[in-house]
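Some chains have been omitted; the remaining ones sit where they do in the full complex.
Chain nomenclature is as follows: A, B and C, assigned in order of appearance, with residue numbering initiated at 1 for each chain independently.
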Amino acid sequence: MIKNRDTRLTIWLLLPVVLVLAAYVLYPSMRTFIESLQKDGSISLGNYQDFFVQESKTNLEALWNSVYISGLSVLVSAMIGIPLAFIFNRYDFPGRSFFSSAAILPIVLPSLVGVMAFLFLYGESGLIPNVIKDLFGLEQVPFKIGGLSGILIVHAYTMYVYFYMTVSAAIHKIDPSLEEAAYNLGAGKFKVFWQVTFPLLTPAIVAASLLVFMISMASFSAPFLLAGGYRVLSLQIYFSKINGDMEIAATQSVILSIVSISFLLFMRWYQNRKDYRIASKGIGSHRSEVKSPLMKWAMAVTGIIGVIILLLPHFTILLLSLVPDGTWTFQTYPTVFNIENYRLLFEDPNIFKPLRNSLLMAVIATLANLVFGVITSYVLVKRKFVGKSMIDILVMIPWALPATVIGMNLIFAFNEPSVFSFGQILVGSFWILPLAYFIRHIPLVVRSTNAVLEQLDDSIEEAARNLGAKWFYTFRKVLLPIIMPGVLAGTLLAFIESVGEFPTSVLLYTISNRPISIEIMNQLRMFNMGQAAAYGMVQITLIVIVLFISNRFFGIKAEKAL
Amino acid sequence: NAKNEEAGVSEGKKGEMEDKIVVYSPHGKDILAKYEKQFEAKYGVDVEWLDMGSQEILDRVRSEKNNPQADVWWGAPSTNFNQASAEGLLAAYKPTYSDHLDEGFHDPEWYWTGTSQTPEVIMYNSKELSKEEVPQDWNELLDPKWKDEIIIRYPLASGTMRTIFSAMIYRTYKDTKDPKDGYEWLKKLDQNTKEYSANPELMYNKIAKGEGSLSVWAMPDVVMLKENKKYPFEFVIPESGTPVLTEGIAIVEGAKHPKAAEAFYEFVNTKEAAKNLAEEFYRIPTRSDVPDLPEWITSTEIKAMDIDWNVFQEKGDEWMKHWDENIKSGDKEIKE
Amino acid sequence: MASIKMENVQKAFGKTIAVDHLNLDIKEGEFFTFLGPSGCGKTTTLRMIAGFYYPTKGIVRFSDKDMTRVPPEKRNTGMVFQNYALFPHMTVFENVAFGLRVRKIRSSELKRRVQDALQKVRLESYRNRQVSQLSGGQQQRVALARALVIEPEILLLDEPLSNLDAKLRDEMRVEILRLQRDYKITTIYVTHDQAEALSMSDRIAVFNYGICHQVGTPAEIYNQPANDFVASFIGEINLLPVQVKSVEHENMVVALENGEQQITIDVPKQAGEGDSILRTDKDLAVAIRPEAIRILDVAEDGINIFKGKIDSVQFFGSVVNVIVDVQNVSIRVDVLNTQEVGYYYQGKDVYVELPPNQLRLIPVISGDAP
């Protein structure tokens, strides 16, 4: 007999959460794991043995490279994201609020064209190196990206945003009197930063590092396009699969997942080792006084230059989309500009189908994320039950697994009927992609909801119940309206990422649900760089419109999501 | 009489045909859209297609085995089809034009038939190199003077490149039954190679802009780039002979629209279609009865390498794996 | 209006027992206060009454109905939270109307009642403000109105004033009392501020470490503390550990632990009370309020007059606090800040008189705390 109503309610709420996680996170992962144990028709650890003792050590090399790149990506992203967060949150200068929103623009860059844009920008025959070469009359291009450096730069560009967002949020939460106390004790700026501010940001930095590490481990487009020969685990998985070695692909996936999850656990342990809770008792925080006007303008100029650099890839895509195919082949700079690509694009009667598909699937997935995220987060934050940390880890797993692996998991799990798919074969159907998007963005929405819920005082809920409101009424009329802005920020981010999603899409799309990113890839495959770019521009515009509307009319800021 | 034959087929089956057909093909939007329109006009059957790389198609057909989405798989090297039929992914179908296909252009059990041939060639940037300088045969590529001039598409994901590399090994393997010499050859090529590009587009770009000046690639693509996209590319057909890939078409096992699939199968390889493909899309037909082929086909003299494709299929993965794990210098891209 | 009865209630959180052996009987319409230091179980008890916690053992009754396991939304109590817990996304009006909306009150009546409640707390003109635009005191009044408008049978207030400054507290205290009297609701008030408790309550329960030490009117609690904890928690008090020397009919004589002074105490009139305290196995102490002690410039005749030296004089506004050292025993004496205050200065020799009728012998339990 269940002791009381509250426990019963917790169980009712927990039930769907556990079911969904078990069906769409745990079960597919287990299927992959089981697959990895198959060798020559029998169950064994042979595949793992092969992985490690293989003569040529390619797998180990790939594993090492993945970890190495991910580590470096964390470092580089942190070095960009943290200072930017400081500049935009600590100092007031003209245009600050615009720049701080612009700083999240890298997330609207479509993945494939985005990487191509980088090559056109910074590659050996890219615009920037050649402009510099021609301006200064150099013999050689001064620099170029490719291989490792290319991957790193692309990672840094797209992933610093995570540092930027988490650290910005943390900076806001730091009680300024802590820094003042340090000044008062005689510490200079430098000391105060390194000994007080920076350590206090640890939880935020840990969270961002975790994210960036896991995303880099899983990163696909960048190594795929930039380093054909540089071995990383996510590509190995892809190639093993392409080669038809499903068991090996599964083994590699499991190992990659283990590395990511270990890192996740390590980071949690590290963060819990010390106490960073700021024991502030609600003293109004105040901004430090603004210093010299010179500083102010220096900041503004840095900000402007930063934003220009951030926007260069977007401009490059725009540029590419305006250059008709076949007019920028051997030429260093493009010479012909027109809207031919757009004309070709819009002549196609099917042009809007991928757009519609992407939007529709993103909306479905994001709605599911919203509902699931709010319930899960509520249960995790506000309810007590055994096995909470298990649920917590399950929620994080979709981030710890590379998108490719998630795609594979889904294939293994749902290319035959199962109870979780209501007896349907999902692979090859429309629903598989929304499902994949949903799974991939579970952690994002749950995390951002957790953040608001944790700040919400329990007594608000109690007050409502004391006034006679039942739980559901309270939830609907009190909790939801209060947390909605924060929740929607996370949801918006999930939506944006769903619209441009590539790595799982490429494994799972079908005719009926072909999304934008696949359309772009196919244009690329047919060497229609210009049309691919034009399509990319369409995608960027779409996302920017969504961002603008949600910011302008609903006051939701995606940059506040983490 | 071929025309009548075909008309007969179409008329005879029209009534029972399903109203939809799904085609997987790497041929790209231009070709697919064109044939979609023609086929729809003729039969009133809705054509849906997905274009993706041939290797990816194989992969996908495999993962959809329990719930096939595709009816027709149009376009892929015969090795891919052999692999697929070995895994039971294809359905056998003997087309009406079977008489006009030479021996090597179809599966003995008719799991696939050839639609076009693709000779592999040495491709170069005609702005950087003159016709005289360019290596005339495979072995000349190993000359140290081409160091860092060669840019190659990363072979693992590319049927074309797999074929070329396998052929290089096969040249000695067929006699010695030992891939060692071939591996040696590839190692030398690797030393001259500047970069392995992730996708063809990148390779074209780099060669066009002169980051490198040489590559090996499929002839129809080179011609197409040169003619349609105005790239400064030319090609040389290696003197000692070159592997000629057969691209084919097949019906997927368990297809949901088998009748329409058969109609489409026939439709894209009629004489007219083959001629059109040759003229517009630079594909060399497999049918021996296509008249009035364009000049670039008739005038080019291709010396086909004699290849046992079964060996390729059997050994190919192993060779490529060896190349990937032991020959390719891992630090190639990190060097810069 | 309802009476509240708690019968042998216990509440444990895992191993910590937050409240134990609690028996309370709160009358209809009473203003009842829980007083005690931080962590003593006041909030826990209040929350058991509100229904946010269920007791581990024991029974909670409202007007003799067993409410032990009734969920909070069915108890019809009105609660004002320490941090007010106003709904930040609603206006003042909506906040107050919430409880009525839940009860599906007709719109016209709802308006009338909200209006009425806002008027009672003097916030009519703020009805359309967002709650974040109100000052602390105003927010508190909204919280009060919100709790009162549903006409609860029981009003629960959890340290509602602890966030306010002294001036505002005074005002709010008056306000709360006025409203409680107006609505005549059984009210439980939680506080750790003894002045607040003494000035507002009909009766007070003093808690420590989950145990209720004494229940009584303010004057009882203040003048007849049950033990040294209650004595020292409520107001300043001089506690002198003693040993009983002799017991006579009307008074007894005790000796300070330094053995030098002997103090005479009137035995309380209630029969037997003096005895029961002698039968306890606890240590004993003599308690006397600082304001009950007289300071004399010169020795006078009488009992319990001791010679001492002024150790320090502290000025607290209306009261001046003089610490007199009587042979190494510090005795605190409060005198009103009138003209004579200037006469007391550090080092001055004085005599203190401890009137026997103001002295009480009480058990010492401080060592017993868990």
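What we mean here is this: a residue touches a chain if its C-beta (ideal position, glycine included) is under 8 Å from a C-beta of that chain, and two chains touch if they have at least 3 such contacts.
Everything quoted here is computed from the prediction, not taken from an experiment.
How is the whole complex composed, chain label by chain label, with copy numbers?
When all copies are included, the complex reads A x1, B x1, C x2.
In the analysis below, only the chains that are shown with their structure count from here on.
Assign the assembly's chain-to-chain touch graph to one of these shapes: line, ring, star, complete, other.
line
Indicate, using Cα centroids, the chain positioned nearest the centre of all protein chains shown.
Ranked by how close its C-alpha centre lies to the overall one, first comes A.
Which of the two pairs, A-B or A-C, is linked by more C-beta contacts?
Looking at contacts between chains, A-B has the larger number.
Using the average of all C-alpha atoms in each chain as its centre, how far is it in Å between chain A and chain B?
The answer is 37 Å.
Between chain A and chain C, what is the gap in Å from one C-alpha centre to the other?
Distance between chain centres: 55 Å.
Two or more other chains in contact with one residue: find those residues in chain B.
In chain B, no residue touches at least two other chains, as defined above.
In chain C, which residues are in touch with two or more of the other chains?
Touching at least two other chains: none.
Which stretch or stretches of chain C touch chain A in the complex?
Its residues touching chain A are 50-52, 54, 69, 71-79, 81-83, 85-89, 98-99, 102-103, 146-147, 150.
Which of the residues in chain B end up touching chain A in this complex?
Residue positions touching the partner: 22, 26, 28-30, 33, 48-53, 55-56, 58-59, 62-69, 83, 87, 125, 127, 153-154, 156-157, 195-202, 204-206, 208-211, 225, 228-232, 317, 320-321, 324-326, 328-330, 332-336.
Per the contact definition, I'd like the list of chain A residues that touch chain C in the complex.
Residue positions touching the partner: 4-6, 457, 459-460, 462-470, 473, 477-478, 481-482.
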